[in-house]
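Below: the structure, in structure tokens.
Complex shown without one protein chain; remaining protein chains in place.
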């Protein structure tokens, strides 16, 4: 497939994105920054950053594309892949299911109701905490290093943890502690609770830009093949499984709606980031026929925890560029 | 796109399917026929029928491909499309959500828990009963006629209701009556409860063959375009929405697992039928690059309500022919 | 026990009750009539009727004590006693438990959650509908006759059904139909659903005055002994069991609060009636040392379904006359 975007096309894409983003940016007022972490609350709500990267290197960037923000729940995708790489898919799926659930991301009641309490999927907190506990490594430092190594392998640089955010999360993580102790009780947690929470909350506090997550999204969309390094960095079956999970469970309890009206695997975080994976499509004619990765950052979030302007932008791109996988 | 399968390829496909089906058929012993409807219980559990139809007319058939069976929950897809056609998508989505839920298909508790009780999606009983109540038409006969008209428009013949199955369902529909009266109480039901149940249970009792549902699946996979009549019989947006719903919610509470390990929009019924929609794929090299519809019939079902051999067959096809949309 | 209240004491009681009732009556404004049944909605909300009857025939009456109203949930006590009389306690307790639940009276979700769906107690709708289905008699008429016979045996006259209320209940009983069909599905219902609902809704529509329920309350408080007929009309073990159920489950999901701050077995109905059973007490010095039955009617109800002024009046009486059983 040779579908490198010509300079003309790339300019056209860029100016379309500029225009759409300008139209959409003011809608940040319909949401607000995540309130429970002071460090997230104080950033400028009107920011909007976009990166789109194709496998041929073509790219579109907009606005605050290079502003650093923390991964938050987007890290659930990365730790899931890391756990699958390090422990094998069957080991991971013995400890966490892959079923969507219409509940809020931090819900605990289903652990009690659906015996024996296996977390529904790795994209909700209960499942992601379980995943953090089974990462390779004996200590929290070793487990985290496994995640950092993976990210470095994907984006070519070692990310850092935003210490202010991490401290803030650590101090207010009562609900996550409740989940973790519950999982410990039901034997789904393999490590010490506090160690696990250190891993989980630090992975949430990893700093990235839209470009970083666009690149990770691109690699996942390419079934784990890194188009620039020209190496299979994630096995195809893990990449596919990850995309299925992102589509069915990636946008909190608006995942069904997002699948219906955007139709691409994506994962959001309460920091306002969204990472989307657009597979290649025979049907798509305009740009990015061979797929792309998209990173968006808009810190004002809706009731479900998704970036207000990020979701609007993805709806627009999906419609205009026919991105849906359906 | 001109990708008509050559005679050679079609022969190769047929003999592959024959071989895989023979290997898989004996696993019907791991499941059993749906027990609550006598008419379903008494059919031969070892049956296995398969139809695959491509947009160029190429097809593969196996075994009991022409044995009639009742749609059961597969009818939820058709009534949802009918309601969207007759009432418009926004009207329908005001009354039923599009979020997956990890609950059993006939679950009632979430209607009470998630105020104000809007059904989670049209692929579970609560949502499908709601959809049946809003079909165009004042009487149950008119509403049913709307469904029959749609099916006739899709497959070129008017289906009939299996009266024995229908009577059996009517007599044992206590749980569905409970759901329907609950929905009536919370104002989600637009028609009389008994009328709605007549529509719902009759649509479940419509008789088809694997060929019929393979053709419907093909049309949906083609975004609503009927490749043989060369007419857009379902608007593209409705077809896309339907595919998203099938992927996230179509296989009862194994939908996430099916998305992860098969990866195509599909809908099952407790009669043992599965209708799958395979969109075209740039990536796919072997047969059915331009997509296909698949109909399967294997009456022995698993704990979730899905055909044991049907799911195995679809996993095999997805793997061998790279059908996944991810 | 000879503790007939002297004329002086009775006059003192009467004037106390008159004074307290006048003070409490205006608080009906904090509640409102049950809305879902038109016939209940249109009565004068400010009504307040009280009857207190002691085993020696002493009595106190206030205000609208002789205004007829429908039993509604108070009938649950009577049908439970009737079922125990007709079928025996073990038979009844095989079909309905005696555990309180913090849920609303018409809740359905716990039937699904707590396998295998046995209703928690006969004072909530699910349990009471089950009880109605197991009353002696093949038809709804026979089952109802059994209830009417019991009431006639208790109060010396045959009550009648308020047809307007019954018709109104029948037409709007969607939620109760949902419960009944659910119970049918799980095999807790012994009769046909519609027959059972006829019994249940007619028993709810039986018309009484505060004097009638005060007398029934007195008999139950006297362990089933009718002090005026001087006959044991209900076996002691059934009366005791009934009082325990009233105390733990009788005031909807304010039962715990009522037990804590009033402390007498009581059952309320959404029509605004409350029937209370005050056992004898060695500790009590003032009136009604040998116990009494209390009937109250105040149609404005609170969020839990209990008469606003009725509960206030019982709190006052309990405090002033030391009625608590604790």
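For clarity, chains are labelled A, B and C in written order, and residue numbers in each chain start from 1.
We adopt the following convention: a residue touches a chain if its C-beta (ideal position, glycine included) is under 8 Å from a C-beta of that chain, and two chains touch if they have at least 3 such contacts.
Just so you know, these numbers come straight off a predicted model, no measurement behind them.
Across the entire complex, contacts from the unshown chain go to A, C. When the omitted chain is restored, the residue from C:59, C:248, C:271 or C:306 that touches it is C:248.
Only one residue in the set A:12, A:108 or A:304 touches the chain that does not appear here, and it is A:108.
Interface residues of chain A with the unshown chain, by the touch rule above, are 107-109, 112-113, 174-175, 177-182, 184-185, 193.
Looking at chain C, the residues touching the absent chain are 1, 97-102, 110, 114, 120-121, 240-241, 243-245, 247-249, 253-257, 259-261, 263, 265, 279-283, 289-290, 324-326.
We adopt the following convention: only the chains that are shown with their structure count from here on.
A linear topology is adopted by the chain contact network, the touching chains following one after another without closure. Compared with chain C, the chain whose C-alpha mean position is the greatest distance off is A.
Remark: chain B and chain C have CA centroids separated by 50 Å (rounded to whole angstrom). If you average the Cα atoms of chain A and of chain C, the two centres end up 57 Å apart.
Counting partner chains per residue, chain C shows two or more touched chains at residues 113.
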